[in-house]
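Yeah, one chain of the complex is gone here, protein chain that is, but the others are all in their spots.
Up next, subunit A:
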Amino acid sequence: MPAFPYLFYNSFFRINIVTIAMMILTGLIVLIVLRLAQRNLDVRKPRGLQNLIEWAIDFTANMARDTMPSERMVQWILPLAFTMVIFLFVANWLGIIATISIRLDHPIPWLGLTASSLALAHGEVPLFDSPTANMSMTLGMAVMVWILSHAQGLRHPRQYFRHYRNPMAIIEEITNPLTHGMRLYGNIFAGEALIGVILTIPLLFGWVPISIPLLLIWLLYSGFVSTIQAYVFTILMTLYVGHKSYGDQTDHA
């Protein structure tokens, strides 16, 4: 178990610095890519990166159209869905491209790197990691979506509360955000954890690197999973919000 640096380690409000920093880095990368795509914005002849981003927007819009009740809601959710899918895509891939850890032998108590936690992690302190490989962060995203969907549902209280005459629906409201967040966390964390394990496989007979093909295969699979999970998280988000958009049920596209 690697020892992450924390703020307010000894309090209830414990903040993982690496996760938040990686989120900000992810946001910066997304913003820079989007700004690069807009460098030569052309209505008539899109080229290069602009094409790619347009395709991504189109893809997200189609995804939202499949799950949202009306075109108005699609346009409403589109900025969030697009940001979410591209943000998670970059965030998931960051951990595959590189995970950087340092070996720390001297504990830094005010960052939460106490002697015991360092001993448990054999002094390994990650500095560069997927933000989505952190359970609290993915659950945060999921709960944010959950709050958004319920806020959307409460705009039509009659239909919203009628839905809960069946008590099983309440269980669903608890399990949905849990699975929503844990699914993303589990996939990304597992991918990174297994990469770490594969890297520690010793050489066979002292010179045959049997870990290389395994690592390649697992990296490819992790890349696939990272992409898919960004898609799954976003489509579930549009699904949950769309499911509670009662006002526009009539013109289902």
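Operating definition for what follows: contacts are C-beta pairs under 8 Å (C-beta built on N, C-alpha and C of every residue); 3 or more make two chains touch, one makes a residue touch a chain; residues count from 1.
What we mean here is this: contacts and distances are computed from a predicted model.
Between the listed names "ATP synthase subunit b", "Peptide/nickel transport system permease protein", "Dehydrogenase" or "Zn-dependent protease", the UniProt record for the complex's undisplayed chain reads "ATP synthase subunit b". Across A:63, A:113 or A:141, the single residue that touches the chain missing here is A:141. When the whole complex is considered, the residue among A:53, A:73 or A:96 that touches the unshown chain is A:53.
Where subunit A meets the missing chain, the touching residues are 6-8, 11-16, 19-20, 23-24, 26-27, 30-31, 34-35, 37-38, 41, 43-44, 53-54, 57, 78-80, 82-83, 87, 131, 134-137, 139-141, 143-144.
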